[in-house]
Every structure is written in structure tokens, then in C-alpha cells.
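First the structure, in the form of C-alpha cells, and then the observations on it.
Only a single protein chain was left out; the remaining protein chains are all shown in position.
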Amino acid sequence: MSVSETYVRYRQTLSEEPLAIGVLLVALWMAWSLASGLLSGGIQVSSLASLIWDGLLRGLIIGLAGIGLSMTYSILNFANFAHGDYLTTGAFAGMATSYLVAGIGENSVGALLLVGAGGSVFGGALGIGVTTAPLAVVLGALLAGIATIALALVIDRFVYRPIRGESGIALLITSIGVAFALRYLLQFVFGAGVRGTTAAGSVPRVNVPAIDGTFRVTAHDISLVVVAAGLMLGVHLLLQRTKLGKAMRAMSDNEDLARITGIPTERVIRTTWIVGAGLTGVAGYMFVLWKGTLGFNDGWLLLLLVFAAVILGGIGSIYGAIGGGIIIGLTASVSVVWIPSEFGRAAAFLVMIVILLFKPEGIFAGRTTA
Amino acid sequence: MSETDESPTESKPSDPEAGSDADDAASGADLSGVMGTEADVPSADDGARYAPLEVEGLRKEFGGITAVDGVSFDVEEGTLTGLIGPNGAGKSTTFNLITGMLDPTAGTVRFNGEDITGLQPHEIANRGLARTFQIARELEEMTVLENMMLAPKGQVGESLWRSIMPMTRGSVREQETEQLERVWEVLDFFEIDHLAQEYAGNLSGGQRKLLEMARALLTDPDVLLLDEPFAGVNPTLEKRLLEHIHELRERGYTFLIVEHDMDLIMNNCERVIVMHQGRILKDGTPTEIKESEEVIEAYLGGEV
Partner (left out) sequence: MSASDVRARFRGLFERDVTLVLAVLGALYVAYILAGVVFGYGLRGQLNSIANLTFYIGVFGMLALALNLHWGYTGLFNIGIVGFMGIGIYVTALVSKPPVAEGGAAQVGGFGLPLVVGVVAGVVAAGLFGLLVALPALRLRADYLAIVTVAFSEIVRFTMMSRTFQTFTVPDTIDLWLFTIDPTADTVGLGGGGGLILNYTDPLEALLRTLFLWEPYLGFVAVVERTLIPNNPKPVIDGLAYGVLLLIGVGLFYLLLSRTGKSPFGRVLKAIREDEDVANALGKDTDRFKLTAFVLGAALMGLGGILWYSSRGSITPPSFRPNITFFIWIALIIGGSGSNTGSFLGGAIFAGVLYEGPRYFKNLVQAAFDLGDAPRNFGEAMAGFASLDPMPFILYTLDSVSQLRLVIMGVVLIWLMHNRPEGLLGHRKETASSVDLARPGSDGPTGNPAAADGGENQ
């Protein structure tokens, strides 16, 4: 290609995609404002590091939950709006287990199973934490996964399976019904109050030095990283070595070809739900352990960010979901450097909308193999 | 790649305001009058017929695959031209490139002397180049009548304000009433008037093909591109469809037909273009095609 041709193409880009230019300008402005802020001391390196660390952890949760959403989105071909409430279910099931393990004997079983509904038991008093009650946390995380898998399979059997052949839109609308029913059943059982779940004061923490100060890393941060990394590695191995993995890879590499070779069998669908829901449940538990509070709306509030991550990474791509999750998490946290903090999530949505407009197949599409 | 005849330069100055003559078209109560709108087109003697559609060097790449590779041909006025070729020869892609459903990588499409390459499908349709789809795409949840009423060009009621404002709604109704007469005439012509109130989704495969063609005709086109109009149509209906096409051709319509069934094209078209692997293999009369070694080889699965 000659130089002039390149130039012409460049000119064309300029004239045809004013929005792309806009995005570029915004990015330049952000870089400049960050650089000048850091140089002038208006933005501290340590607080920036703290924001990045926070965004990374948020991103891991979103990514972990995103894997499940991405899998069902590509295999079953619909956007599951109940996914956030699967996450909440996992969180409640896991926390109920943790409470039970940590508090059995001294408190009423009912109050423990209801995760202290109505202020009957407090997570802080039970000493919930990865160092203070490790068994409770491990069992809680396990049960979070198991309960969410069970829920997902039951819902699939009675809600989605009878209308398997319907359009993705019909399934999407149905999933809104599932989301409503699930969320408010959780509220019915566990109450509307947001409760503290961990002994926040006794979680070990270190202050990591960063040029002009320090930022805090807690034991729950570390456990989140360990669990997320472990599960992501596990999924990676599972998908590399199993039939489902092959189906998923075929799906994300060449959807049309995969379609021609036949619609996925019920067995593949079941495995998809098991893997996806398991990860989602654990993500929900780790989320609640990490942030230390639990409410019936938690999963729903996270759902749009998870969607953003999945779309960003390309629907059907496991690594895309993880990468997308981290980008979205970082955007939501770090964007407060440039904009008021109330708009952190709005910034993440905006990133998603921009991706949808310019690269609807996702930024990792075509490069990754699930 | 075969050499196509250079089209005669006697191109008719195109009328960009295609919608403007829709009104008098709509008012024509007499069917033959309506359907003969292009009687004014200069129909020269056989040697140098006017070619409303000219395709030159058309090329389309998907990723690394070249689906259409430098296709050039023209379609002469008032003829039935067939476009055939084995599966994956690039026929449907060529159709989609001509009608604006796809943007070509290279090449030009000229219609009535005007370069229409890369225009939007609706812009092309409004210039008088109508198409049907390979798998009939009727609008299922709409009745046959609604399907038909959709098609005419230049409907004033397609402006939201004209449709809802009391002062202008009268003119909308007036135009729709006129249009309706024409719709019923075309329904009668295609003998699907008994299905008028049915949902299009309830029609049989063949009836859908008839509906699609009737609908395309109502856009008042100069040239009709039919993508496999006989696929999935039973022999009785096929015969009827053919009769309709011949009758319309005699009235001055021009057809380009993509077809799988070689015999059908050979027996009905005066000119046949054979495509293979994205290129034009042969362009000529049915007799010439039948005698072509390359075509036989391509169809029998041989190498070119």
C-alpha cells in the first residue's frame, strides 16, 4: 500500500467517524489531565494506586460473574437478566453457611440461616473473616457455588427448557420475570435490610508503600485474588480438556460453523449452567465477603456492569469476560480521577456503549480462543 | 472470465425523483396502463437494445475469501436474463451487491445511466430496481393486503405528521384509496386475491413467492431482480409464476433471475449468464451455454 493510499484512508477515517475522533480526543484529554495532576501533586500516586487496586478487585468479581453470563449468552443465545440475582442467591446461601458454621451453638439456627435478618445476629460478632473463621469462609464459598448451581438447574428445567426454541428476545423477557421473582423472594425470606457480614475490624491488612504514601491491602483482597485466579485457571483447564470446552471454542471462534454442526445438546446446556452458575455463586460470595455488606439488591446492581464486561470482551469468550471485567472494574473505580465519584458506574456504562457502537463483537474478538 | 458486450451508450437520462411519478402511477386504474409505465423507454432494435442495468468489475471480499471476483455484465431492457451457477458461485452475493444490501469491495453498478454503487437499498429500490429474496421474506404478522399496501413509492402518509394531523389525513386516505385499487388489480393479476385478508405467515411457500413478486411489482420498478423465485414452488404454481413473468416481460418489464434449476432458465430466458467461483464463466444465449464445454464441466463438478 502506498503512502498516499494510507493517507487517503486516514482522511476517510477522519471524515467518516467523527465519534471515533471524539473518543480519541477524550482519551488524550484524560491522559493529559492525569499526567498534569500527578506532576503537580493534585493527584497522589498512592490514592491512584488505591483506586487501581480497588478497580482490579472489582474487576475480578465482575469477570468471574461474567464468565457464567457470557457462557449462557453464547450457548443459549439470550441475555439472562436474572444473572445478577443468581449472584445474590449465591451470596445469601454462602453467607448463611458461614454464619451457621461460625455461630452454631451460641445462636439460634434460624437467625443464622437467615443471615441475621432483622438484626438478630451480626456477622461482625460471629467473627466472619478469612483469618478469623477460615472454615466458615471456605464452606460458605463452596455452598454458594453449589446452591447457585442447583437454583440455575431448577430454573432452567422449569422456565427456560420449555421455551428453548423461542427467540432470544422471548427468553430475555422471561428472564426478567425470573429476576423479579427471585429478587423479591430473597427479600421476602431474608428481609430488605442491608447487613454487615464480616468482622471488618479484625481483617488483617497491610499498607503497601507507594511513592507518596501507602494504599491498603486486606486479607479479603488477597483471598479474592486467590479464589478468582484459581477459578479462572480451573475454567481454563476445564475448557481446554473437555468436550464443552471444544463446543465453547467452536462457538466463539466461528459461531456460524458451530450452528451448522448442530444445536447444543441438553447435556452441553446443563454443563454450561453448572460451570456458569457455580462461578457466579462463588463470585457473589466473594463479593459480599470482600465488601462486608449484603443486601437483596446487590446482584442486580452489579448486573449491568457484568453485561458491560461481557459485551466488552466479546460474548462467548471466557478470557474476554475476565479482561472485560477488569477493564470495567478499573473504569468504574479509576474514573473518579476525572469525573465526580457518583458517575463511576456511568463511566463504565459509557465505555460499554462506545464499544457496542464501534466494535459490537467485543475488543478481544477474533484474537482469543476460549 | 468472459468478455461481456459493451453496453450501448444510449443511456436514458435517469429521473432521480422516482417518487414523483408514483402519484400518476397510482391513479392509473387500468392495469395495463399502470404496468406499462416504461413504455416511454426508447426500445431500440434488437441489435442495440437499451441496457438499464450495467455491472462492471464487481468484486466482494469477506475476510480473505473473494466471493465475487470481477463480475461484469449488463441486462437489456425488456428481457428475461438468467443468472445461474452451482452453489457458492456468488450469485446471491452479486444480487446483494447490486441492490445495496452489501457494499462491493470494488466495481460499479450503473442503473439507468446513474452510478448507484454503494447506495442504501432503499435508495436503489426507489430508483426503480426491485428485488425479491431467495427465501421468501414476507412480513408474517401482516396481512397480504398490508404487505401489498406497503410497497408503493411516494406515499404521503409515510410522513408521521401528515398521518396524524386532521388537516392532512384526508389526503392520506385519498391516496391510500387510489393505491388500494391498484393493489387489488395486482392481486387479481397474480390470482392471490382470495388470500388478501390472510396473514402472510399463513401462506404456502409458493403463495409467498407470488406475494413477494406482486409486492415488488407495486414499487413500480423498471427492473426486477428475482432471487430463486421457483425454489420450493410446486409445479402448478411454477407454471403460473412463469406465465406471469412472461406476460410482464411482454409489457416491458426487465428481469434478472437467479436460479438453481438450469433447465428452467434455459427454456425461458433469452440470455443466460453462468457464474462459477465468483466469476462469470459464460454469457450468451441458451444454445451457446448448452454447447459450452466449461459450463458442462463446472456443473458436472469438474475443474475449470
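We call the chains A and B, going by the order they appear; numbering starts again at 1 in every chain.
What we mean here is this: a contact is a pair of C-beta atoms (placed from the backbone, for glycine too) under 8 Å apart; a residue touches a chain by one contact, two chains touch by 3 or more.
What you are looking at is a predicted structure, and each value in this text was computed from that prediction instead of being measured.
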**Item:** Sole residue of B:92, B:112 or B:126 that reaches the chain not shown, by the stated touch rule
**Value:** B:126
**Fill in**
Touching the hidden chain, out of A:30, A:52 or A:111, is A:111
**Message:** One chain isn't shown here. Among A:99, A:215 or A:307, which residue touches it?
**Reply:** A:307
**Item:** Sites on chain B contacted by the missing partner chain, in the whole complex
**Value:** 99, 101, 120-122, 125-126, 130-131, 133, 137-143, 145-146, 149-151, 153, 155-160, 163-164, 169, 172-173, 176-177, 180-181, 183-184, 193, 196-197, 215-216, 219
**Message:** Under the stated touch rule, tell me which residues of chain A contact the chain that is not displayed.
**Reply:** 19, 78-79, 108, 110-111, 113-114, 117-118, 120, 159, 162-163, 166, 168-170, 172-174, 176-185, 187-192, 304, 307-308, 311, 340, 342-343, 345-346, 349-350, 352-353, 356-357, 360
